[in-house]
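Would you mind keeping the following structure in view while I ask a few things?
Apart from one protein chain that is not included, each protein chain of the complex appears where it belongs.
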Amino acid sequence: MNVTVEIEHRATDPQRHDWVCRSCHTHSDLAAMRELLYVCPQCGYHARIGARERIRQLTDPGSFTELWSGVKTLDPLGFVDLQTYPERVLEAQGKTGLAEAIVTGTATIADTACVLAVMDFGFMGGSMGSVVGEKLWRSAELAAGEHLPLVAVCSSGGARMQEGILSLMQMAKTSCAVDLITDAGVQFIALLVDPCTGGVVASFATLADICIAEPGAQLYFSGPRVIQQTTREALPAGFGSAERNLELGHLDAVVPRADLRDKLGAYLRLLKGGEGPERGETRGPAGRGTGRLAEAALDRAQAVAAYARRALVRGDRESPDEAQDAPA
Amino acid sequence: MNVTVEIEHRATDPQRHDWVCRSCHTHSDLAAMRELLYVCPQCGYHARIGARERIRQLTDPGSFTELWSGVKTLDPLGFVDLQTYPERVLEAQGKTGLAEAIVTGTATIADTACVLAVMDFGFMGGSMGSVVGEKLWRSAELAAGEHLPLVAVCSSGGARMQEGILSLMQMAKTSCAVDLITDAGVQFIALLVDPCTGGVVASFATLADICIAEPGAQLYFSGPRVIQQTTREALPAGFGSAERNLELGHLDAVVPRADLRDKLGAYLRLLKGGEGPERGETRGPAGRGTGRLAEAALDRAQAVAAYARRALVRGDRESPDEAQDAPA
Amino acid sequence: MHLSEEIERVQTKLKTLRHEAHRHDTWVTVEIARHKERPRTRDYIAHLIDGFEELKGDRLRADDPAIVGGLGWFRGRAVLVVGHQKGRTLDEQTLHNFGMARPEGYRKAQRLFALAERHRLPVLTFVDTPGAYPGVAAEEGGQARAIADTMLRMARLSVPVVATIIGEGGSGGALALAVADRVLMQENATYSVISPEGCAAILWRDADYAAQAAESLRPTASQLYDLGVIETVVREPRGGAQKDPEAAAEAVGAAITDALDELQQLDPEVRRRQRRERFRRLGAWADPEEGLPGAPFSPSRM
Partner (left out) sequence: MHLSEEIERVQTKLKTLRHEAHRHDTWVTVEIARHKERPRTRDYIAHLIDGFEELKGDRLRADDPAIVGGLGWFRGRAVLVVGHQKGRTLDEQTLHNFGMARPEGYRKAQRLFALAERHRLPVLTFVDTPGAYPGVAAEEGGQARAIADTMLRMARLSVPVVATIIGEGGSGGALALAVADRVLMQENATYSVISPEGCAAILWRDADYAAQAAESLRPTASQLYDLGVIETVVREPRGGAQKDPEAAAEAVGAAITDALDELQQLDPEVRRRQRRERFRRLGAWADPEEGLPGAPFSPSRM
């Protein structure tokens, strides 16, 4: 299940050079795979990748500034199953090198400044607990307050059961975060990657203006196993796949990994290109390589990150409106 | 097809006293049938009735004041098929005693003042031409301007083909009339009676806050014949019936004729009973027989009708807001 | 007396001949509007929209291939485009259900309109459909309300809306995408409450009277312009848009530009109100109580 982790592990281990496709079992050179964004050159299989690798692939080089990395997981229920919750978290941190199942910050994507939130399936199955909810909230709040688009890369096995009801509440919390976004009229794009299920797909991930997925991604609320155990129904071919979801009207597009950065850039430019007073600085489909605009976007992304770092986001910034006197 | 017309015809012919049910062929006394609202006492079949009879059944006695009865049909295309359009209109007028396929005015229903628009299937199959659209528009505009609810009784075979494209435009015009209603926040209830099809069911009739139908009413956009001719599909049992439409989520309720007045009254009181400054004069489910409230409602309905008669509705009253200084 | 009789005879004959010629014209237009090679919505998108990003789905249960929609740049303006899509080959026609949308198609249009509204993007629609799909699933899936709701939502948009009728504008299925600030129509397109065949079958009880019904329905651009139903007749290359799709698209593009330029100068609330008033005015009736003719056009009275 954790290709993500394997890739990250191998990438740090100079001894191992080969990558084996989960789908067609072809061996490939690991360094080449990095160039290929971990898409199998034989069969097109899109391997699961971690949040750091995703950020490398999507954002303009050097443009990402991480925010809120210090937000810490707690154990509100003192939850114990076969392991304690703290033990499970520590293990996940060790395995992924991440503090939690989401990485957030600002960046430019194809020269458009945005707030970026990227989930990592390798961290306890990308489960959504309080920290994921809180960092998603802060991302939405920052985007709304600063009139920046929000881009969320969603991958999750569902709720973080070890936080019990509080993990369920993150569905409501992140949906309310989308309410902030809606009120502010900023752009929100969700990229759903394999697998995106449970509470995440039933909250903020499917509430975006534009909702796209990678080829072959599994997307569902209740999974095949639960359905078969509960209802004993036969599953149709391709059940839950991105492609089937597209046919069923739940996605705007299925986009190969290699096209993602350009596609996101195109969406962002189009959505902010509409009628209106403060619009219009980027007219037309071309968006890359226009040096001055690119620099301005990067400056903006970094200034917003610096501002967010300084501000005590919680408490200080109740409403997005109050954030208007932030540096622009 | 024209039970309506038959009933009306027989009612004016003292020689004929019996009524024959279209469904179970039971003979009944015509005078008794009037008491029974033309619902067969044997099988419950709801016979088609004309606009006047409908108004008698739905409104509090003596409360209906007709408006805009003088709006006249024109022949914008000089349409000729086997007959000229004017010939067809004259024939329909003679048959029904109505000027057009809709009767509009103000009334009280279970002691609640409202604007009422009632279509008559007996008039050229209740087809929607320019006059129907215009009288519906005026009804909506008056309701919006005077903050009165709109109740529409819809029955139609579709567009008035003899007015060509202008009849199609009435779908857009009446949908825009609902936009007036929506902007003003007034209540809109549609009662769909047999048959309600084509352009009417695909415009204002299905845009109401609450949408109900009589038992057994046929409701569809494309009828069984068109479907079978075009796609040769087998029709499911009950296709197009009110009952099936209820199961399919397209109606709020199917309400027997005898309950309609009380039901409409209950809806109207509930929808205006919500939170808010100028609400609350009628609290609680009981609404009939409270003498003072009933009188006030009747006064209001009649004052609005008198006002509407005086005003040149067209031109003078561009926006509902301007109508606020009307007598209340 | 002889002379005046002769004059009358000749005048009657002339009238009949004009009538015939006119009938012929109408049917020719119907045939061009339905021509297999006539450019479709996707052809206009290819010619007029830069960087088109197709967006699929109704977010409920399906993506209807009879409706195509997406974002793109129309001459430097970011816009939302929604249109009926017919196919050309039999396979394509089947895929796109001959341009006949199902409820899912109208709801896809609705959710795209909402996207445009949220981000203040002008809406361009392209109309080309024989009509709504007369199938059981479409009916039971709420076709009637889907069409009504689409019209109401278009009426409520605060962004500019320009509709262009590029082929067949068939009945409610066409109108569902045409509650616009400006309705443009190509010279050889048709727009009608019912197909000539359907009209003939009902009123003449014989579909063979289609040409005659077509004439009675007055479905051509110039006739609709006279009736006040459309704002602009867009010229086509001689013989029809299929003879020179690029030139046809250029003409459409110029007409859309003009319409957008005008519309974008208006306050959104005013624009919305004017759109509503536009449709309020459509119809022919008289109200003697008001002492006013009923409509700006009333060629004949009762």
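A, B and C label the chains in the order they appear, each numbered from 1.
Following the convention adopted for this analysis, contacts are C-beta pairs under 8 Å (C-beta built on N, C-alpha and C of every residue); 3 or more make two chains touch, one makes a residue touch a chain.
Keep in mind that what you see is a predicted model, and the values were worked out from it rather than measured.
S.K.: In the full complex, which of B:210, B:260 or B:301 touches the chain missing from this view?
M.R.: B:210
S.K.: Out of B:18, B:87 or B:247, which is the one that touches the chain we can't see?
M.R.: Residue touching the chain left out of view: B:247.
S.K.: Would you indicate which residue among A:75, A:243 or A:262 is in contact with the undisplayed chain?
M.R.: Considering the complete complex, A:75 is the one touching the chain left out.
S.K.: With the full complex in mind, choose from C:142, C:173 or C:283 the residue touching the hidden chain.
M.R.: Of all options in C:142, C:173 or C:283, contact with the hidden chain holds for C:142.
S.K.: Considering the whole complex rather than only what is displayed, give the residues of chain B touching the chain that is not shown.
M.R.: The list for chain B reads 182, 185, 187, 206, 209-210, 246-253, 263, 266-267, 269-276, 279, 283-285.
S.K.: Could I get the residues of chain C that touch the absent chain, sorted low to high?
M.R.: 59-61, 103, 107, 140-142, 145
S.K.: Even though one chain is hidden, which residues of chain A still touch it in the full complex?
M.R.: Per the touch rule, chain A residues meeting the hidden chain are 68, 70-82, 86, 89, 129-131, 133-134, 137, 159, 161, 163-173, 175-180, 182, 198-199, 201-207, 219-222, 226-227, 230-231, 233-236, 239-240, 244, 248-250, 312-315, 318-319.
In this text, only the chains that are shown with their structure count from here on.
S.K.: Which whole number of Å gives the spacing of the CA centres of chain B and chain C?
M.R.: Chain B and chain C have C-alpha centres separated by 29 Å.
S.K.: I'd like to verify one number: the distance from the centre of chain A to the centre of chain B, where each centre is the average of its C-alpha atoms, in whole angstrom.
M.R.: 52
S.K.: Using mean CA coordinates as chain centres, what's the gap between chain A and chain C in Å?
M.R.: 42
S.K.: When you check chain B against every other chain, which residues touch at least two of them?
M.R.: Correct list: empty.
S.K.: Quick one: which residues in chain C touch 2 or more of the other chains?
M.R.: none
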